[in-house]
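Omission of a single protein chain aside, the complex is shown with its protein chains in their original locations.
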């Protein structure tokens, strides 16, 4: 058995052990054992993924594990990318989870045996969820893929619902998630089943071989169906509605797993089925993907920019980043269909690199948000602030994550967005009219989402962590236990490495890209010069290491000059502390600080037509006179417009149908059995007549 | 790209030129305004005198602020210096060419703004937050225009590297009067005004806190910190004006030739001085826009940028 296979087997084995330990051991031991098992699984999966990316592919067929078809596994470089990412996220989440699940003072007081973050169900489900996420990219036949996909959905659903005893919103989020993920499963199932039936074989190899011979209509239908299913998993607008509900309500390390690892598998599905199995397709498929990505990027970040709940903000940012990834995937397919192989490879490299980068910073951010929740008991940005002195490590780590996420130069998000923009800009000469119309719009969408991302994360970090505490709860915050800080620190180190030396990673993606787009390497980086990205055949280079070096040199030089100027007059060296001037008014209370809502107000006003915020003002007059105001309440909320406009009518129609059908089910058992009888005989009669 | 001696000297000369010249540009613009408004003006050297005065004062840390507030002023200044070393001001052979990408330059500018916005929020005052909120809003809306105009300029060159764009324009000067260039130039000019906080987007000379954008954000800074912030914003203005000048009128920019360097520096100074004078003269006749009219201005510049891209296909005959 090769290194890849052995590592993958270790990953599966240790997650199974961890799940068993989580279900069986007593509370204290279960937390640590399950965590250690998940950690081992993540590490082994990382090794397997990297080995697969390096070209050491592996495959196996276990005919006895599942009835009928058996389990068929294969790890190629493309699977390896997603395997490695999932493994790395699982490592951080596992370390973090040990501390996070420790019953704190807020967590006290729920059921003895089962539920809650440290309960048996949740502890057993985390390793199982990780294992399912590792199986999805490893699956090499339709049946294996769908079983793993459903296992992943069920495990994550149980985890989302873990805290439903404590908050009513959790149950609602779980319901949305359950319905959306199963609708997604149905369309993916339909698409893949139709594909397998037409291809006369359900292994991916058979489907790949047969796909060229299928009729365009079948191929189009298969692509659209699977795209819808996978896009809903990736949180692409308008199929995203479950994501900003479910991700915030899950325990934070599970949020990180979902937002940094699970959504990626939606992208994996699109790349695997669309580019690999179907072998690319006509331009319209990919323009559809590109348009969905662009809409998702802009809408997602706009919602994030005005979200008041820090985890909801991060969830919407996931929609945005998956949108950016799909812009890359769409551009890749589009360029491939117009015959520009090298550029298509560049676009897919950018997309995959962004998947990796997003996984890094989103893990970090969700874990840090979880620490805040752990320490203050609130996720409301308007109630936070002043966390930098009680929680210095978490603040610093969230700051690193925010920098990475806002696509500014020393961050890893910047590198992948730069690659993405390069692929879009250079797409013009080769793409004809369609490219000329789409690419400028795609660039504008990427740019707008990048700009809004900066505003979003300045707001999240500046309002959430800096300044003074806005509520007593925020004032009583405390630093998280070492295991949580370690989990975050691992994620932060990964991000920094990705940001400073993207060369090896971008180069390492080339084999994965070659699976989907056969052709030359898109990005090269000489070994001696790991910090510089060179685009093959294009006169563009980017060197994050150089930028950071120059920036550091400039900062050090300036600080030295300032220090030197101060040293000449020693009496002025010491900084004096003073009350903030604040335009000369008296000492202001924390209530006069700018809140997250006020910070987002200009943006909300600019994008009024898109966001459609709701405000209501209730004025209560005093009893004696209608003109004297006793109290005024003001409520403002920005709902999800897509949900309002698209889903509410559908839900209303379903509810109406349900009410209309109520007379059919009046509670009589005879009646129900009768329905079965009538249906059965009816079918027999129909058969008799038609034959 | 190999590192040449002339390139390194050129980059160093650019940093010195921008660092020393930026306050003079601000002084010049104030002087132009003063003369046009019938005042005598304080002289071109006044910003330098102000900086010297501020540098001699004792630094003050307001209560309740943290390390972010203290470190923040270094970042805009540092990013401005890096940009000064990187972009083709006088030479296209900077040794930091790997970073001379228009995206990288805009992102570095944004990094400086972000540092100050966080500092504004860190003070915990209402005005600090207000300034930070407004500044980041404007920045978020400016971004699409910048990138789309970059797109328009890079289409014919096939690269977003600034050196490559400038060199190509030097070789084919007739490109400058095409509609593509003109539309992109107007769009970038609007963007420059918005990014540097000039009228009509922001009024750098205002004393009314409620109408401030950039100034509200840095209200709590004093002494050497304030000097750094002011110097950085002067450098940003110089850099952006110079960038607009050199993207559309690159004459004088030299390659790796040491002998032409003084001439190139002089050409740059002259171009920036002329642009600054025009901007200052324009400001005399304009009032500041309401904050919520600014998006219209930026949407307009976005349209121009998009039309510039479109025009590069519309009018292929050129």
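Order of writing sets the labels: A and B. Residues in every chain begin at 1.
As a convention for this text, contacts are C-beta pairs under 8 Å (C-beta built on N, C-alpha and C of every residue); 3 or more make two chains touch, one makes a residue touch a chain.
The rule is simple: contacts and distances are computed from a predicted model.
Colleague: Going by UniProt, what is the name of the one chain that was not included in the view, given "ABC-2 type transport system permease protein", "Hydrogenase", "Glycine dehydrogenase subunit 1" or "Zinc ribbon domain-containing protein"?
Modeller: So, among "ABC-2 type transport system permease protein", "Hydrogenase", "Glycine dehydrogenase subunit 1" or "Zinc ribbon domain-containing protein", the name matching the hidden chain's UniProt entry is "Hydrogenase".
Colleague: Among B:6, B:55, B:182 or B:258, exactly one should touch the missing chain; which is it?
Modeller: B:182
Colleague: For the full complex, which residue in A:437, A:493, A:536 or A:646 touches the chain that was left out?
Modeller: A:437
Colleague: To test your reading of the contact rule: which positions on chain B touch the chain that is missing from view?
Modeller: Listed in rising order, the touching residues are 174, 177-179, 182-183, 295-296, 298-300, 302-304, 306-307, 310-311, 313-318.
Colleague: Just the residue numbers, please: which parts of chain A touch the chain that's not shown?
Modeller: 433-434, 436-437, 440-441, 606, 609
Note that only the chains that are shown with their structure count from here on.
Colleague: Where the CA atoms of chain A average out and where those of chain B average out, how many Å apart are those spots?
Modeller: For chain A versus chain B, the centre distance works out to 35 Å.
Colleague: Give every residue of chain A touching chain B within the complex, in rising order.
Modeller: My answer: residues 305, 385-386, 388-389, 406-410, 414, 418, 421-422, 425-426, 428-429, 436, 440, 443-444, 446-448, 450-452, 454-455, 458-459, 461-463, 466-468, 532, 538-543, 546-547, 550-551, 554-555, 557-559, 562, 565-566, 569, 572, 574-583, 588, 590, 592-595, 598-603, 605-606.
Colleague: Using the touch definition from the top, list the residues of chain B that touch chain A in their complex.
Modeller: That would be residues 55-68, 70, 74-75, 77-79, 81-82, 85-86, 96-99, 101, 103-104, 107-108, 110-111, 114, 117-118, 120-130, 132-134, 136-137, 139-144, 146-148, 151, 154-155, 158-161, 164, 209, 219-220, 224, 228, 291-292, 295, 302, 306, 309-310, 313 of chain B.
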